[in-house]
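My questions all concern the structure below.
Apart from one protein chain that is not included, each protein chain of the complex appears where it belongs.
By written order: A, B, C and D. Residues from 1 in each chain.
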Amino acid sequence: MRQVEPRMVLELEGVAAGYGPVRVLHGVSLHVHAGEIVTLIGANGAGKSTLLMSIFGNPRPLAGVIRLHGVDIVGESTYGIARRGIAQVPEGRRIFGEMTVWENLLMGVTPLGARDGEREGRDLGWVMSLFPRLGERREQRAGTLSGGEQQMLAIGRALMSRPRLLLLDEPSLGLAPLMIKQIFAILRQIADEGVTIFLVEQNANQALQLADRGYVLVNGRITLSGSGQALLGDAEVRGAYLGG
Amino acid sequence: EEMVRIGVAGPFSGAYAAFGEQQWRGAEAAIVDINRGGGILGKQILLIKGDDACEPKQAMAVANRLVDNDEVQAVVGHFCSSTTMPASEVYDEAGILVMTHGSTNPMVTERGLKTVLRMCGRDDQQGTVGAEFVVKRLGAKRVAVLHDKDTYGQGLADAMKAHLHTLGLTEVMYEGLTRGEKDFNALVTKIKAAKADAVYFGGLHSEAGPLVRQMREQGVDVPLVSGDGIVSEEFVTAAGGGRFVKNVYMTFGADPRKSPEGKALVARFREAGYEPEGYTLYAYAVVQSIAAAMQESGSYNGVELANWLKRHSVETVMGPKSWDAKGDLKVSDYVMYQWDENGKYAEVE
Amino acid sequence: MNSYVIGQQLVNGVVLGSIYGLIAVGYTMVYGIIGMINFAHGEIYMISAYLTAITLAVLTTWGVDSVFLALILTLISSIAFTALYGWTVERIAYRPLRRSTRLAPLISAIGMSLVLQNYVRLAQGSRNQGVPSLMEGNLRLVGENPEQFVQVTYVQLVIVLTALISMGILSWTIQKTALGRACRATQQDRVMAELLGVNTDRIISVVFVLGASMAAVAGVLVTVNYGSFDFHVGFVTGIKAFTAAVLGGIGSLPGAMLGGLILGLSESFFAGFVNSDYKDVFAFSILVLVLIFKPSGLLGRPAVEKV
Amino acid sequence: MQKVIKHAAMDALKVGLLGLLLFGPMTGMLLDGYGIHYAPSRAFWLVGLLLLGRFMVVVVMNSPALSGVADLFKRKDRVEVVVSPMGQQHHKILVVLTLMVAMALPFLLSKYWLNVAILALIYILLGLGLNIVVGLAGLLDLGFVAFYAVGAYSYALGAEYLGLSFWQAIPFAALLAASFGAVLGFPVLRMHGDYLAIVTLGFGEIIRLVLNNWISLTGGPNGLRTPLPTLFGMEFTKRATQGGTPYHEVLGQWMEIDYSRAARYVFIYVTLLVVVTLLVYMVQRLKRMPIGRAWEALREDEIACRSLGINHVMVKLSAFSMGAMVGGVGGVFFAASQGFVNPASFTFFESALILAIVVLGGLGSVVGVIVAAVVLTVLPELLRDFTEYRVLIFGCAMVVMMVWRPRGLLRIHRPEFVVEKRVP
């Protein structure tokens, strides 16, 4: 196992997954290097969200290997995987509606065991500065936030855990144009700080501009990959995902 | 070879299971003895257990099953009046003798059924004895009457109340408590506020125990009088020790454990590590009576057996027993017992 | 109606209410975390009553004389063994049902409650059991007439205090600590909680163990107070405690306590001054009325759904 | 294999240790008054059995050679929803076959089993009723027994005070139960799921307590006798009691017939069978009717329903009272078949049992309800031979069935619509 390239953060080989009798992913292979921003694009129902979730073992892959920092994590429990320095902004935000904004953010850190009050405070301050709106609404119940605010909260919560690898499922969903710009800037910034980012986006244009590399998923199979710019220029991609 | 099949129907599960156990122990001991002595008409007896959990629905199922599937020749049971009543209609229609060891509700034998008898007294008899005692012996003027809202307990309390009225006394309080609960403090405070000088309780030991304890704890030291539902050492356990059961009275048939016929049997039970309390010996006596009727009349027909029993007297472990035309015991021998601080009871002279 | 009677009924109600509250806390905690009505909770309480009596009897045979020591040891052993039962029940009957409908664990809980009841009946017999009265003594407020007084026994005092203190500690835990946050997160979205690194199975087990421990505390205190129990006590008490939990707003710990107190008080006042036959009808009517005007219970937070 | 055995042994040891802690005090130390009486052998036997059982199970589940056996017992907790066209041919054959068997039953069964069959039919009825409320409309009702009680008592009381006959009692009870449902439902249906559950539970208890306490009307715990049902003036007793003629005398004019006690049960069984068949048909239709769809939609998402112009309170109310109505009819049949009613038949456990039927059947599935009702009524009767252990085993069965098939015994079918190619 030690031959794996050390700078490889996430590596999928022939991953298959599905729900009950329905297969959604049919042997997906891809990899993400440290410090990279990699994006995955694909039509509705291609299986992008399923792919992100199956990295966390939910649904558990039926076949294939998933290596995180060189360690095979297939079969490990979801929370075990989460404790390996990987965080996800899931589809549908999944914030804890009955808890306050503040508590939601804390949920990003508390489960991870060892507590460090000072660092926690610093991280909270950082997230609040990224999303001042959340600061204003600290004590509001998260369920009553507006759609965009909830999205900010979901991203903020993932950032709170200071992940080494961040998975985002359509982070721009429901955000105002100005906010999207900010989010992408933030992603760029934390990537520069050494966080590896794996991004699923419908907003393919902006995602590919941001990303170092990209993959295209069609019906559960990777059909195309290349650098962000190359994909942007690809005629097929333009026709299918960028609206001509 | 062919056997005489006798059903034993009672609550072997559910809240009343303690009584079911007494019933089964008694009946089992009886057939062992009878079978050892050669059985009935040369045939051995087989007991068949039917659990009704004191629920009418289950009692019907058990009754139908005993009649149709197990084809029993007679039934010992049921225990709760509310199950004996519907089930006995099934037995009656099928012409099978049923003798209950513990259903004291008057209605059991008041419905004109031909094959239904009982080994125990009736609530109205018991209530009368209780009322007489409360008024004449204790000289109470302000009597609180409580019951547990169940067929047995309420029947008892009603009978007691009725006789109280004929004695020219009106109760100061007549109320029900809920079976299964343990906190009767509110009721006790109410008794206290009503300045009752005697309390009559129609119900079972599981409620009587906490009730008397809470009375004593709140400083209500007046006598508590009850019926045969508290005839059990468990009453003392439930009351939190002998201290609390002082000044508690109850009506019960002349203690079968004291009768000369029963002495040896009781000793045997105790040897086996079982205290034959409550209805144990009643069930034993029921089996004895059924066996005697079959043996003597030579028939298994319920109506014939019932008629035989109504005309003859049977020697049982509880002494000689005979029945009137309705199926009730001719002699109701209810007497008053008193508990002492050692947790034992003795007849009141 | 004199004031001593009223005062005594007040005491009766508060004691009874505290008992309901203690047990209701277990219901509310489990509900709060897996959104499931744990019908077997009453049975867990019943088991703790048996364990209390067993421990006390064993201690007596060992010659432990000090009442205080005996009580402490009983509490410890009862909590330990009851918690084990709580854990096992969760493991066997509920954990496999995590991904099914909301109703499946409810049915399984009802089945479990039958199992526990009959297991105890078969193991210990169906007789009424009891413990001797241990702690004597009481506080009395006596009027001019020595016949008139309001009294609280020491055991009752301990019950009320324990109920309040444990409720306080638990609600603080749930509201303010990381464990509590993880619990609430687990309740709202188990998958997301796992994605954040919460071992939800562990959290749920912890909650069951905590709930069972509360039932054990109640079991010890109530058994010592009333001295009598059988294998069937779990049901009646369980239903009442559950009602209390809902009345106060299910999921809210202070609510459980408040609901218990209201239920206890209304029962004892109704029984004391009106008619004890209909006290349960009255108690349930209060529940219905409260819920009509406050659909999520007294202290429950209304489920605001943002559309 | 060796690995499997080692694993199993370790596992069994752990479970055994747990068992020792659980069973030790409870089964090994018996309370005896205030004293104690040790019976360690009981505890050790139990633990031994547990150890062995666990060992065997782990071996069977993990050894590849026996994987076929293991698969049989694997749990299934995924929803299996099948979208299938309605009215399939083999379906119809099955229905006809079932009905034929059901019609033949009274001639094959002993009276005891006939009685059980009647109970099973009553529970099917109740299950279908509650299925409307819980399965289709998604309203958790823990007090369904209240309507059952209302039905039973409206027959008993109606006969006692108003002189209602069995046939008059059915519509009377149905109406009465439905209005009880409506009256209760109106204020409470705005509540959320589990609050509704406890309020209905409370309502069930209130009804039972009132029946128990209102002695002057209901006879309290002593209960009431109910007259036996009649058919066109024919009575099913040996001698006429209600002013009719015994059936064997009526039929005796045309054919050779003797009085048999079973006739009454046959009559109730057949009537019930007709009612249940009609109800099954009705429920199957309801699912494909606007009102049934609205119920299901409400179960799925109330807010969306409101956005579509559906009055959620009224729709819920219709489900609630329709369920109540069915429960009421079930009550009449229960009272008629028992000949006696008292409040002990209407405890919470009864509600729980009916709910178990609905859940085990797979929420919303009619066939599932029927199967589950039969299983849950016949099983306790089969277990009668285990007397002491009967309820314990029944409880275990409930848990095991839930764990094994949390989504119900059968798959859920959704109606499929034929999509024709549309001409634009």
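Simple rule for what comes next: contacts are C-beta pairs under 8 Å (C-beta built on N, C-alpha and C of every residue); 3 or more make two chains touch, one makes a residue touch a chain.
One rule holds for everything that comes next: contacts and distances are computed from a predicted model.
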From "Autoinducer 2 import system permease protein LsrC", "Dihydroorotate dehydrogenase", "NADH-quinone oxidoreductase subunit B" or "Amino acid/amide ABC transporter ATP-binding protein 1, HAAT family", the hidden chain's UniProt protein name: "Amino acid/amide ABC transporter ATP-binding protein 1, HAAT family"
Sole contact to the chain not displayed, among D:Ala39, D:Ala182 or D:Ile291: D:Ile291
Which residue of D:Leu66, D:Val183, D:Leu308 or D:Leu382 touches the chain not shown here: D:Leu308
Sites on chain A contacted by the missing partner chain, in the whole complex: 19, 22, 41, 43-46, 49, 91-92, 133, 140, 144-149, 151-152, 170, 173-181, 202-205, 239-244
Missing-chain contacts mapped onto chain D: 79, 81, 83, 281-282, 285-286, 289-291, 293-294, 296-297, 300-301, 303-314, 412, 414-417, 419, 422
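Following the convention adopted for this analysis, only the chains that are shown with their structure count from here on.
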Chains touching both chain B and chain D, listed by label: C
Of C-D and B-C, pair with higher C-beta contact tally: C-D
Farthest chain (mean CA position) relative to chain A: B
Whole-Å separation of chain centres (CA-atom averages), chain C against chain D: 30
Intercentroid distance (Cα basis), chain D paired with chain A, Å: 48
Per-residue multi-chain contacts in chain D, two or more chains: 34, 78, 213, 388, 391
Multi-partner residues of chain B (each touching 2 or more other chains): 13-14, 149, 176, 237, 241
Interface residues, chain B side, partner chain C - complex: 13-15, 17-18, 20-21, 149, 175-178, 180-183, 185-187, 189-190, 192-193, 205-206, 209-210, 213-214, 217-219, 232, 234, 237-241, 243-244
Residue ranges of chain A touching chain C (in the complex, touch as defined): 56, 58, 77-79, 82-83, 87-88, 90, 94-99, 103, 106-108, 110-112, 115, 141, 143-145, 157, 161
In the complex with chain C, residue positions of chain D that touch it: 18, 21-23, 25-27, 29-31, 34-36, 42, 75, 77-78, 134, 140, 187-188, 190-195, 197-199, 201-203, 205-206, 209-210, 213, 303, 348, 352, 355-356, 359-360, 363, 388-389, 391-392, 394-399, 402-403, 406-407
